[in-house]
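Heads up, one of the protein chains got dropped from this complex, but the rest are sitting where they should.
Let's turn to chain A:
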Amino acid sequence: MRRRPIAGLLMAAPPVLVVAVFVGFPIGTAIAYSLGHVGGLNTTIARIARDQHTVDAWWQQTLGAYADVLADGRVLRDLLTTVAVTLVTTVVVVGLAWAIALYLRLSGSRAAQVLAAIAVIPMFIPVVIASWAILTFYAGDGFVRSLAAILGGDAPTLGYTVVCITIAMIWTQLPFATLMVTSGVQAVPTALIEAAADAGASFPRIVRSVLLPLAVVPTVIAATFTAIATLGAFTVPYFTGPNAPTMLGVDMAAYFQSYNLPQQAVVIAVVVFVIAAGIGALYVWANLRAARAAGRA
């Protein structure tokens, strides 16, 4: 079929415009604000802010706010915490999602279907409520410690720790990843699996050589969405985590609301944005690969 790039562009124009105006433009002004531009659309926020670094003309830039934030040991510490929580959460979530998907694909039993359905339930529970529930579950007087005490043992108090943040993040992120990976693995034709089994392939070999290559795109999508959602999390670390170290989402809110330093809050947001953009590139790559495989590009 002959390609008509102009028609395609016109059809894509409305969503592109909406994204440009409502997403791209605010990001642009925010980045300009972080570089010291306090005029124009940034006048209002600049008027109530404290300790701003400003420039006099549009061609000048100042990295003062960035220097402020980087000089603050707390932000670096919280950046490391955020990256660590994101990595652990993503790996565990993708691992669990794959375990459920394989169980469902290879056993297909009623128990497997029930398990896959249960794994999706957290999607229907608001994050605030889930955070409180998880906090009380692991608190000093929570279920885990009470059970251990009844059995004569002593369980650690996980409430208000980074471990608790990670558990809660895994809990909230698992449903989406499970849906993605399960559908990807379910889509692998049974004939391929049986052919491999007939040729004498072991179970690990079938997973590695048949299922994994055919489900790699949904897996990458699940991983990138989990990672980006964890990176920008606020509610979970705010409620379940310790005062320090915490995650950058909490720091951003504190800089903006509690310290009245919006410029520095924007700087942290830019840092998170850059990391998320890196992860987003993976997602785009996976999509392109899928499109190419389908012969659309």
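Throughout what follows, a residue touches a chain if its C-beta (ideal position, glycine included) is under 8 Å from a C-beta of that chain, and two chains touch if they have at least 3 such contacts; residues count from 1.
By our rule, contacts and distances are computed from a predicted model.
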| item | value |
| --- | --- |
| Listed names "Paired small multidrug resistance pump", "Extracellular solute-binding protein", "FAD-linked oxidase C-terminal domain-containing protein" or "Carbohydrate ABC transporter membrane protein 1, CUT1 family", with the criterion being the UniProt name of the chain not displayed | "Extracellular solute-binding protein" |
| Option touching the unshown chain, where A:Gly8, A:Gly95 or A:Gly140 are the choices | A:Gly140 |
| Residues of chain A in contact with the chain not shown | 43-45, 47-48, 50, 72-74, 77, 140-141, 157, 159-160, 238-239, 242-245, 254, 256-262 |
